[in-house]
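The structure that follows is given in the form of structure tokens.
A single protein chain has been removed from this complex, and every other one stays in its place.
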Amino acid sequence: MTTTQLILLQVLNTGVTMGILMLVAIGLGIIYGLMDVINLAHGEFLMLGAYGWVIARLAGFEGWAGLIVAPVVVGLVGFAFERGLFRFLYRRPLDSLLATWGVSLILVQAARIVFGPAPQAVPTPLEGAVELFGMPYGRYRLFVLAVSVVVISVTLAVFRYPTFGLKTRAVFQDAEMAKCLGIRAPRIYSTAFVIGAALAGLAGALVAPMLTVAPDMGGNFLVQSFLVVIVGGAGSLVGVVGGAGVIGGIQGTISYFSSSVLAQVITLTLAIIVVRVRPRGIFTRK
Amino acid sequence: MLLETVDLGVRFGGVWALHDFDLQVEEGEVRGFIGPNGSGKTTLFNAITGRHAPSSGQVLFKGRDIRKCDPGERARLGITLKFQITSVFAGLSVLDNILLGLMGPRPVLGELRRSARDCGEMERAEDLLSSIGLWEKRGDIAGTLAHGEKGWLEIGMALATEPTLLLLDEPASGMGADETARTVELVRKIRVGRTILIIEHDMEFVRSVADSITVLFRGGLLTHGDYDTIKSDERVIDAYLGRGRAHGSPGS
Partner (left out) sequence: MAVMRKAFGGSSGAGVQVLSASIVLALLSVASGGVARLDQAAVWLILGLFAMSLDLMWGYGGLLSFGQAAFFGLGAYAYTWLTTDKLGVNLHELGTVVGLFAGIALPALVALLLGYFLFYGKVVGAFFAIVTMAVSFLLQSLGMGWSRVFGGSMGISGIPSVSLAFLGIPGSTKGVVAGYLFATVMAAVAAVLMRMMLNTSFGLSVDGVRDNEERLVLLGFKTIHTKLVVFAVASGVAGLAGALYASHANFVSADLMGTLLSTEAVVWVAVGGRGSLIGAFVGALVVRAMGFWLSDIAVDFWLILLGALFIAMVLFGSGGLLGLARSVWERGVRLAARDS
């Protein structure tokens, strides 16, 4: 393989990492930005999404069904939690941390009981590789890259769409004011929460065939999303997407030359330095 | 000159909450600030105490430019504030509130060697508590005090830091006639050897304590003078009654 091809391979792989991280972090970022709730169970939404394949198989669906099942099921779970618990926690960041961590522990343990503690492999729905610039590249990875780009673009568009996007941004800016303007904040919250959960579920379903699926797989993605929010700033979707780009890019690049754990430690160090230099994130204007 | 602002401006987004503001305060003065809501009084106080960074101009304290100092540094220079919305240590006792004011600017590690109740400050705490009329309530939790008492406690705390310049943002707001009278008395008592800036809507209050009055309007200086001059100034009346469009621009 030539150097150019190696670099290209690396760029594609980093793109996949970035795409997944954006899908996960958008949900965490929206929920924090809108409602001051840091959802520590967000990683478990991803985990449930990854088990979407397993659920689909148990239900007798083969092939691609898992990819559809995951965001739907996780979206519904998110809706149930939003109505049953999270809505009582809006604007109470510390309480929300404690309660959502409780939910996280319960979901992990429930998954252990239902699916067993051992990591499971999920078969790739898209076998083989395609020839790309004279080198083979996994079809499924390309598919993940494409899906991420499309879904993130659509999400960004939805949040910019005149009615929903404007209302959301109004609530982002000033919830009290938005209420006075007749925007029904609870409905915005609910919708945003379900979108965030469904995206995490989709991300879980997308990564499952590239990793193994395990009940405690969410923790790593949760911490990565923290780093995204810290580095990018939680004030806007652009911040989250930008932060995910930076974190995903650094991780992808460093883990190519060294171990992924070292990449994470370096990213954390970077995030802590960013906090000191730009407390509100790189992508948020002061 | 104790305090001086030169061309001071504070901008929020596209709006100048305060602009081209020149202010001179002599040592020992008690100065009242009035103006309609949104005229920039609290913004001016925030720019002096360092809670807002000025977007333009200078703040000079004893001739030194303190623009770059954060609120803590300014407090250590001797500038302290009583907030508009009373802010005390609601979970601590009245005495502890005062003790915190007394121990202010000492380095952290020195504090580790002394007991809070046994640091030779009790006498001063006693004096302060008597002067704000809360000696009897020294053991009460500050959050349980009446509204007026909280305000006096906050003034007492500010006094404990021995400020050169004390800013009081609406010290009598929400107070009844009786409490207001006691607050007037308190301000008169503590003005000895101090410079005090007061924002207050109650004109009678301002008349009773302030040597002179500065009127703000739409983020600028409208006029300055003693109570009688201000009272008979057409522009001031217009500003309050909302007829002041012709005179509204600052410096006019």
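Going in written order, the chains are labelled A and B, and every chain counts its residues from 1.
We take it that contacts are C-beta pairs under 8 Å (C-beta built on N, C-alpha and C of every residue); 3 or more make two chains touch, one makes a residue touch a chain.
All values derive from a computational prediction rather than experimental measurement.
The chain that is not drawn here is touched, among residues B:L92, B:A181 or B:M203, by B:L92. When the omitted chain is restored, the residue from A:A110, A:V130 or A:V238 that touches it is A:A110. Interface note for the absent chain: among B:T5, B:T49 or B:T195, the touching residue is B:T49. Where chain B meets the omitted chain, the residues involved are 49, 71-72, 75-76, 80-81, 83, 87-92, 96, 99-101, 103-105, 107-109, 111-116, 118-119, 157-158, 160-161. Think of the hidden chain as still there; on chain A it touches residues 36, 38, 85, 89, 93-99, 101-106, 108-110, 112-113, 219-220, 223, 226-227, 230, 259, 261-262, 264-265, 268, 271-273, 275-277, 279.
FYI, only the chains that are shown with their structure count from here on.
Averaged C-alpha coordinates give centres for chain A and chain B that are 48 Å from one another.
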